[in-house]
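Every protein chain but one is kept in place in this view of the complex.
All chains are identified by letter, namely A, B and C, in their written order; residue positions are counted from 1 within each chain.
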């Protein structure tokens, strides 16, 4: 049995530091590297690629909406065409910075509002999948388990990885409970690890109303911008390995 | 005998139109496509690649300083490291948008202040050459004839194309006369064509003080943002072809 | 009887020219000047204030969403708090540039998606009204006739001007017909002038389904970025004056 652990990294910008990249990159198997639209800049991207390679972590692009001030978390009414172009642009920018270090991207995970919009909107999901397939058909697209982004891969002929969030509560329909909802974020390390084990071994999660919801979990998201992120990543990796689950990029 | 004609294109942005791309792309052999820092956006880049391919024009990246408001024309004190990263980023972004249309970049020409700074500053020129070589060693780097950007290629192992400007006056040292200088811009079509022919056939130009200055001319720049740019490009192509000079990308 | 004619101006940016400001400023009575978020930059703002003052046109701020690439036309999920802060910021920036020329702002008209969102969303409308009132309580807020932005003024204690669009078709509920709808934009000059006269003298308009819809018209919008904008503005002014309607800022 195996699973991927992914984390968003490279979200610093200019003089601004963000997240504990060095900490989480010690434990995850896939690094989603910001590409300069919602966070990151060319120098941060280069340094983050170098750090991930040094830690033996698989690298991927983390394209976002063009909204640095909102950190890519504010939904914007972009057209599918605009989304397709902005994803191709960002994936290419990071791919070149990786190529300059002799490395290749392995996956793409949309960020924040772009990810959430693509988890609801089929045309947007299809546009993102098209962009990734057109730029490099060997890339693995990460998307919310059960969402249009995952289904869009079939038309695009892409490999996908269904993502699950052990530290987030789920609604009965398999979507994530909104961040404002009480209990939407699970903070106790033990509980996060237990949920992760259940997701991997049973491909299901208990929703916020107690109902069991099936999901597909190829990769688990570890948030890198919360206090104790590095410790949580270590605990997740240790817990998975103790259960004889290999932690490895898809 | 042959020569390349290049023009800066894809410099529109969002709701803003700039230049007569369709006009000049009918006559040039190489298109320098803006990459989103000084001008251009992902949608404009995609459309410009498509237009250039449709006209059979070779495509290249035209990376600039991160200064949309100043159109990349204001010098900024960026470090060589910053220049290297921003060039890799922009070349990669355009390369992906081209790849999504089944096309490959053939060259890179820095824009505006970045081009001018690299024509004086060896460390900056070397950084730009390193970025291009690291991203794709088959790309041809365009730089001012005789400038450090051309010399930097040797260390980087890149192919280069020495650029000359038939519509700009030259100083006796082979640099361009500053735009403010009287006579710095040559506007009469006949004269521009005659200068172009001289540059190609004699590899020399008459400087602003009347002295003959040798130069190397692998590619001639056609400005696309001046009134009558398309007509000038047509006249240049016709004049060169009438002199049995083939107009072709390097 | 009197009416205000307003136009969006100052939407150029850096090297990019946009609209026929000199043309429309010859005929309108209020200039909505972009403030650097969706369009405009400090130099364009200064020059536009100078041009409006030279033509005797009343000046106001035209704040937009922070989305230059989308020209402020893409809706973004900004919070009321964010909207309040961004409106105060932009109004203040333009007010200072006007003050440096000895002039004062007279009104504020939100731009594009911010205007449209405030025409539907009461919390957002209230936030915008609060910002304007807090910065300068003597400013007149322009908003779509009958919309929450107009009603929000009561709580904020602001003066408002209800805006009508003679070149746009109306839905039966008094909202603007979506731009995509056939017939949504009225292009014949005669018809636009006739609709303007009806709006002023009868305070009503015939909706796209033929029903008469009452509206309040204190100010009429003249689009400055369409071909023939200056001619249309002249025709509107002439038509209104021929009907003994004074064209004057509120």
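What we mean here is this: contacts are C-beta pairs under 8 Å (C-beta built on N, C-alpha and C of every residue); 3 or more make two chains touch, one makes a residue touch a chain.
These numbers come from a predicted model, not from an experiment.
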Listed residues C:121, C:136 or C:225, member touching the removed chain: C:136
Full-complex contact with the absent chain, from C:24, C:93 or C:207: C:93
Sole residue of C:19, C:36 or C:174 that reaches the chain not shown, by the stated touch rule: C:36
Those residues of subunit B which, in the complete complex, touch the missing chain: 66-67, 69-70, 74-78, 113
Touching residues on subunit C - with respect to the absent chain: 36, 41-43, 45-46, 81-82, 85-86, 88-97, 99-101, 131, 134-136
Interface with the unshown chain - residue positions in subunit A: 13-18, 39, 41, 68-71, 73
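Keep in mind that, in the parts below, only the chains that are shown with their structure count from here on.
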Numbers and ranges of subunit A residues touching at least 2 other chains: none
